[in-house]
Structure formats: structure tokens, C-alpha cells
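A protein chain is absent from this complex, but the other protein chains hold their places.
The chains carry the letters A and B, assigned in the order they are written, with residues numbered from 1 in each.
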Amino acid sequence: MKHRPWLTVVATVAALALVASACSNDDPAPSGGTDSETAAVDEFGTVEIGPDDPINVGVAQVISGADAALGQDQVNGIELALDYLDGKFDQTPGTLLGHQIELAIEDEGCTAEGGQAAATALAADPSIVGVLGTSCSSAALGVGDTILGEKGILLFSGSNTNPALTSEEAHQPFYARTAHNDRIQGAIVAEYALNEQGATKLATIHDESPYTQGLTAAAAVNFEAGDGTVTAQEQINSEDTDFKPVLRSIAEGDPDVLYAPVFVAACSLILKQAVEIMPDVTIMASDGCMSSDTIKNAGDAVNGVFLSSPDISVFQKGDFYSNEFLPAYQDQFGSAPTSVFHAHSFDATNVLFDAIEQVAVENDDGSLSIPRTALRDAVFATSGYEGLTGIITCTELGDCATDVTIGVFEGPNWPVDGGAKPDTPVYSDTKSLEDVL
Amino acid sequence: MQPGVRVGVIAGVVTIFLAAVGLIGNFTELNIIGEEVTFAQLMLVMIPLVAGFVATAPKVEAGELVTFTPQRAAMVGAVSGAVAGAVFGAFVVFVDAFGVERVRSVFLNVSPVLMDYLTSGRPALTAAAILTVISAIAGAAGATYRALPDAVRRPLGSAIWVTLLFGFLQRIVPIALDQLEVERDWLYSKITGGLTWVGAIVIALVAAGISVLKQQKGGAIRGAIVARRDRGAEGPRITPLSIVLMLVGLALVLIAPQVLGSVISDVLGTVMVFALLGLGLNIVVGYAGLLDLGYVFFFTLGAYSLALLTGATLNTFIGSSEPVISLNLNFYVAVPIVVVIAAVAGVLIGAPVLRLRGDYLALVTLGLGEMIVVLVTSPWLVPLVGGPQGMRDITSAAIGDFGFRDPRHFYYLALAFVALALFVSSRLASSRVGRAWTALREDEQVADAMGVSTTSYKLLAFAIGGAIGSVGGALFAVKIGSLTPASFQVLVSIQVLGIVILGGIGSLPGVITGSLVLVGLPGLLREFEEYRLLAYGAAVVAVMLLRPEGLVPNVRRSRELHEDELDQDRWVRDVVLDEGVAPTASPQGEGTG
Partner (left out) sequence: MSSSGSAQPVDARLSGFATLPWRRIILVVLGATIAFVVIAGAYKTLTLPGDERFSGDFWVDQIVNGLGQGAILALIALGYTLVYGILRMINFAHGEVFMAGAFISFFFADAYVKSGFLNSNTYLALTILLIVSIAGSTLVAVLLERIAYRRLRNAPRLVPLITAIGASLFIQSAFRGFFGPQPRGYPLPTLLEGSVVLAGISVAKVQLLVFITAIVAMVALQLFVNRSRTGRSMRAVAADSEIASLMGINVDRVVVITFIVGGILAGIAGLLFALAFTQVVFTMGFRPGIAAFTAAVLGGIGSIGGAALGGFVIGLLQAVGPSLFLKGFGVPSENSLRDVFVFLVLILVLVFRPGGLLGTGDAEKV
């Protein structure tokens, strides 16, 4: 056998590596808290912002790939919040406590790895005060919320709806969201089916994403609690095209309502195929399907399909949303918002700004000291705040959209481009987490 | 002239393609150097430049090597560039005439923004003419570049591509410099995001300088290496220089995370995991020559096995629950078990399947990869692996209080395993098993006839490769801390295959290189995330067509892949060029020369 010296060297690396790691340094400690005037001893330290420096706010949204619209919509909402700091929408950002605000935008790719990469990048920057994100729950759960939480950086989401994020077992102390918890939406869907549709049998279809699985699970659990029977809970693949076998199988169970809150591609196909296979079954879906693309693709098949979604008409508080916000959005970004989540992110950003104003210590030289834990506490203490999406009161577990209003819209009267008017919901209910399972 | 025109047309079509796909329009603001050199501009200039370079390549015509004089080269290059520019210019004119909005209703990226950028407000014909002229100049430059003497060309080339590389890595290098607390505003502008002109010039000069030094000193080293290779030795020899180099390299690898910070370490961690996967697949595909398209099978198996063995919890829509099988072992106890599970799975699956012919094997392995992905997402296995919600609370492989979830710590854990895998692979390659694999790969029937039990060795390769892949999966689980099925797609198999192929099939340094390029670069160049698969597909095709042995080839495999050409060379050398020996046999016939 040939003498291969480099092997021995390589083999030594294995041993050396572990030794080296034991001797490694940690990240620089968060900027010291003892220098500032703050009385509180903040275990996560304080963010020191020089007199001429901007306040850095992180943004972790999905801005590339198939889900880019979801993230971009929210980035737009955040930018409008910056604009509105000076009280008007004039496409120039306002200032907070005399400092500019700068956004550090990271792409979380709607995957756990993407969330890890984005959170790591933001966590490595000691000047980040808080992060607005993520778009997708999978980028936050166990990943984003933990990485940022370990540095005491608040993660505040406008579109994570997965219930697990604010559950007893999984909640991270520095995580909060203004988006509705899917348990509420699922419960209201079940309620609508039971009470308004008089359904006794429900079938559900979800796909391989946690979002749709959570929604259907919540709907099923609440439906059964209302003495209904769940005849089938089928899982499909979002990239499939032939759903006829599944639909035919579901039809055998003779359900009254089929709840299929999947995304546009699969949703359009299911709607079309269900027309042939189960014409008498009422079909329901949710935000994932609420898009002008669905109307374009499914055409007449959307008639009589009921979509659940946060009730936008609630946004009409003092006509602010329709008279000022929407035109400003249209002006700056050239199109109407593609989902409701931009409003949630707008609210989250404003809540964060309010909290910063509350806890930041303005030093004599014009610099700011923002203690991290105090900031988090201020956000979590938010109560009765009137946001675009409703009254915002944060619970200990980070759910700030405590009273959620979900509306059910009957197709083709959906509130999207190409939908028929009037696009008001045929049913609307407000619930909080205590009311649902 | 003809070849110049043809290359030019192709280059023009390529530019149109890039515009239609969005690689120009979406990057008009991506500053590379100052504000003057943006990515879009670079594309528009580099393509005709490369066209000029390619058009003036020396060719063999009628048995003679034809090269171009510098003047003629410049002309051919200019023509080539001009044609490229004209073709693209015609496209601009066409879109303008037809109406941008109408074109955009089909080709989404041919937008008013793009057209504005290309025409800068001028009428389309003028813009087309300007493009043609610029491209002609670029083409001539490309051709002239080739015609330059080596002493000038190499430093110039280094200067250009190193500077561009630093320009592309504008998001990462500044972070590293900040970590090292080096003043960096002179190098990377905070305003434009890219290199400053000062910085660009400095880098260019440094790169050129290094290139010049390499040429002077490197000539001697290269001569020594070539001489050694000609003598038939196959491994590196121990010299004082090589030991110093290795130690320096080792030191760099070990302190990288400290120096580069957690963001880059995070990327490097993923690079390590994929390198590990590549090493495993290298044994299956590279050593034993089995077409395995379903490597994600072992990756997924390893990740979920580790999770179940170390007490991870299932995510449910209301919180969490315990999997039906859950043990609470230490990571370091669980890993060997994962290895055993994978090996057993490899044998069980391999037994019926490995005797199938190559292409059938490819399909079946692909199917296996798909199957496991479907299974971990399926409602049927939710009580075990959590379905779409996935799993959480994966161990951080802690030793005492020291956890490995922090990117900079994880790097070392992964590095240790990669080193181990390198060791194992290398020992296998030079052992009897490795030779059996080579025999198997080169001609299975002959190997069989010679008494090599082909099925057993195939099984061995599959099992060992699978075991390594599973460890990669286990590490991945530790790194992220959560498992969602979205991370486990068939695409992973293809990516790992790409790493092995691109890096160099059968070559260990090749696999590492492949992972650095295919995983590291995209991780660092986040702006191009949308185009990752496009570039990936193109890269795979290009490598297969032009350099199938990969970036860092394994000498032996390189020989195998170019067998025909080598046979031909040998025939030409021995039969034709030997004075007075008339060629009697066809080149293809002489297999062993």
C-alpha cells in the first residue's frame, strides 16, 4: 500500500477539530449595558445607536421563488409604515426619535434552512433592534424564533399562522405575531359549515405544507366538537394535477362540505374537477386560494365556492385603509396588495416603533440606548392598540391578534382582482383563542 | 470569417435568452464596481467579449493547426462581437416595433424597465447600432486577449476575474473584513454596495502581481509535477514544501469560523454537510459506477433516524407530541446506530435492485428517493415523523455544556465527520475493495469472469455510501434543529449528484470543490437565488459536454472518460507520426494502444 501522508494529516484534523472548537471564542457579547444610563440590568444587553446612526430593523421575508409575492407584499407594508412615521404617505420615510430607520432585508426562502440562514445573518449584526418576519411559519418555528431569541432579538411576524409558534410547548420568549392563529380560522370555517351550511359531514383536503395541514386539522377538530362527522382527511401533493381519484374517493363518503384550503395551482384544479365529480358538495377554501389567478384558471368553477380569510372590511376604521393606505400602496408599488398580510406587517412595524419609542433612552449626546428585554416586554404589553387589522392585544405567548375576524366570501364575489362585486363577506365572526380548540 | 459569424449569432441568441429570463433587467442596479459597472452591463459586454475569444480559438483544419495573427484575430473578434450585438439589437428593435406591452404579456421579463435600460431613451435603431458597436469592440478585445503573450495574458486574466469575483461577493467579504476589524470602506462602498474603483484597482493589481509571481516560481513546480506524472507516480510526494502548504491549509480551515463570522460559517456548515453527502455518493457513483439518482433516500433516513433516536418531538398544529418510537440517546451513541440502520437498509434495498442494468437502477433509485419523501410527508406516518409539520428539538450534539448548534461550532463537528469520510474513502479507494470497484466500473462482465463477485461489491458500495449519506442527514438535522419535509426533496439527490460530477467524479478534492462551488457560492450570492437552478442545469450540461471529468479530476477517471481521444492521440503518435509506418488499423480499433 502506498504511503499516503496526507491521510494521516487528514485523520488528525478530526481530533484537532474537536479540540479547536472547545477553544473557540463566542460571538462578541451584545453591546454592554453597564455604560448606559439604563437602570435595568438587561441580560441581553442594549442596542447602542450613535447620534447620527440609523436605527437598524431587520426584515426576514421570502422575496424569491414561488412564494415571493407573499414576502414582497409584506416588505411593502413595512415600507409604508416607515413612510407613515411622519404622519403622511409621501413616499419619504419619517424618523423615529430623530433617527432614520434602515431595513436590513434577508430572504428566508420559505424553508427551515432559509430561515436559519436569514436569522443567522441578522443575529450576527449587533445593531439590529428587532426583526419583522418571517413570512413562512416553517422559517420561524424552531429556527428563526430560536436563533434570534438566543440573542434577545425580537421576531415579529405579520404572516406566520401556524398555531405551534405560540403554543405552550414551543413558544420562544422573543417571538410574537400580528397574524391570526390558524386555530381561529379553522374554527370559524367549521362554525360556518355547521351553522350556516347545515353540514353534518365534512371532508378535508390539505397538501404537504404545514399551513394547510394545520388549517384542516383545526377545522376538523372544531367540526367534530360541534357534533359533526369528518368523513375524510386527505392529503395531496401541491404539484399534482389529477385529483379525480382523491375527489372520487371523498365523494364516496358523501360529505356535505369539502374544505380544501390549498394554494392556487392545486386549488384551481380541485375546483374544476370537483364540479364534475361532486357537483352537490359545497366547497370551501382559504387565503391560499384567494387570488385573481384562481379566478382566471378556474373560471366558472369558483361560483359558489366559499373562501375564508381575515375580514378586510374590518380595516375600514375611519376609512383610513381605503382612503389613504390603499391609494398610497397603489401609488408606490404600482398594484394592489396581493394578500392581507401586508396590513399585518404594517401593524407589526408600528407596534414595534411604538415600543421603541417607549423604552429607548435618549442620551445627552443624541445617542439612543434600547434595552432588548424591555423592548420585548413593551411589545408584549401592547393592549388595545388600534391597528389596520383590528385591536391588537398581545398575549404572553406572543399572539397579538387576539380577536380575529374571519370572513367567508362566496365566489365569484371574492375581494380580489377579477372578483365580482359586492365583495363583502356572506358571514363574519370574531373569535379569540380561548373560544376555539 | 464564417466561424466568427456563427459564434456571434449564438452569442446574440444567448443575450436575448438572458434578457428574456430576466438576468439583465433585474440586475441593472446591482453595482459591481462603483456605479458604472453593473451586473447588467457586465453581461452585455462579457458575452460579445467571450464570443470574440471563442471565435479566434485555434482550430485543426485539414490536419493543420490554424491560428490567427493578432490583426486578423481582432477583425474576426470584432465581426463576431458585432454580429452578437446586431442580433441582440435586432431583438431590441423588434420588441420596440411590436410594442413592449404585447411582448411582455408573453415574456414577463421583457419589460419597459428593461427596454428603457437598453435604449436609454434613444430610438430603438440607434440603440441597436450602439449595442452593435460596443459589442464589436468587446469582441475585438476578447480576440486580442487571446492573442496576447502569456506573460501579459495571465496576469490580466487573473486581475479581471478576481476583481469580478470580489465584486460579486460584495455581501460576504465586507462581513468577513468587519469580523477581522479591518477597515473596509475604501474597498466596498456602503452606498453602492459594490467595490469602489479604488478597491477594484487595488485588487486587480494584487491579483496580477500574484499571477506574475506564480508564473515565475510556478513554472519550476509545475515542471516537477509534470515530470513526476510522466514517470507514472500517482500520489503526492512528501516534500518540505508540501508539508508546509498542508499545515497552512489546515490552519486556515481550522480558524475559518473564528475569522469569518457566523454568517459565513453557517454557509460553510451547509457546505460541509453536502460535502459529506457528496463523499458518500462518490463511493456509489464515482467508485462503483452505480447510477444512483435517489440519494435523498439516505439523507432523509439519517436525519429522521437521528431525530427519533435522540428524542426529538413531533410538531402538531397545537404544539407537540411524542413520536411512537422515541429514544433519548446521546448524539454520539445515536450516530453509529444510524450508520447501522443505513447500512442494513442499503443492503436490503440493494439486494433485489443492484443486479439491474444501469438505467433501470437509475429509475429505481429515483423511485426510492421519491418514496421516502412521500412517506415522511404522508398522514400514515404522522405518528412517527410528524408529516408536513415535521419534528423539533433535535439534539445539539452537545458535549457537556458545549452545544454545536451555533454555526461556528457546528462547522467543526461537520468538519470532523468530513475528515473521517475522506479518510474512509481514501483508504477504500486504494484497497482491494477499491480495485474491485474499478474493475466493476470499467467492465462488469470481465470483472465477473475474473471472479470478482460483482453483486457483493455493489452492495458494499451502496451500503457504505448510504451510511455516509445518512450521517450527512443526521448532521443536517443537528444543524437546523428542526425537520420539515420541505428540506427533503428529490432535488437534493440531483444536487448531490451535481456536486460529485462537477467537482470531479471519483475525486475526493473534487467533491469538496464541488460542494464549495455548488452550495457555497449560491449560499453567498443570495441575489441570484431565483436563477440558481437555471445556472445549475446549464453548469451540469456544460461540464458534461466540455469537461466530464470535473473541476478537480481524478486522473484515472479522466483517462476513462477521454478514452477515445487518448486512443486517437496514441494512434497519431505511434502510428502516423512514426516515420515510415503506414497506418493500417483504424484508430478506434486499438483499445489498448
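In this text, a residue touches a chain if its C-beta (ideal position, glycine included) is under 8 Å from a C-beta of that chain, and two chains touch if they have at least 3 such contacts.
Since we're looking at a predicted model, the values are computed, not measured.
Only one residue from B:Val364, B:Val385 or B:Leu524 touches the chain missing from this view: B:Val364. Of A:Gln72, A:Ser137, A:Asn181 or A:Gln235, it is A:Gln235 that touches the chain left out of the display. Contact with the chain not shown here comes from a single listed residue; of B:Val7, B:Val285, B:Val511 or B:Leu524, that residue is B:Val285.
Remark: the residues of subunit A touching the chain excluded from display are 1-2, 65-66, 232-237, 239-242, 244-246, 248-249, 251-252, 264-265, 268-269, 272, 276-277, 293, 296-299.
Where subunit B meets the missing chain, the touching residues are 17, 20-23, 106-109, 285, 289, 291, 293, 348, 351-353, 355-360, 362-364, 366-368, 370-371, 374-375, 377-380, 382, 432, 436, 444-445, 451-453, 455-457, 459-460, 494, 497-498, 501, 505, 530-531, 533-534, 536-541, 544-545, 548, 560-561, 564.
Everything below uses one rule, namely that only the chains that are shown with their structure count from here on.
Mean C-alpha position of subunit A lies 34 Å from that of subunit B. Residues 175, 234-236, 238, 243, 246, 250, 253-255, 257-258, 261-263, 266-267, 270, 313, 315-320, 374, 377-379, 387-390, 392-393, 399, 402, 404, 406-409, 411-413, 415-416, 419-420, 422-423, 426-427, 430-431, 479-487, 523, 526, 529-530 of subunit B are the ones that touch subunit A when the two sit in their complex.
Of all residues in subunit A, only 1-2, 4-7, 9-11, 13-14, 16-18, 20-22, 24-27, 64-65, 106-107, 109-113, 116-117, 120-121, 123-124, 138, 141-143, 146, 162-164, 167-170, 182-183, 206-210, 212-214, 217-218, 233, 235, 237 touch subunit B in the complex they form.
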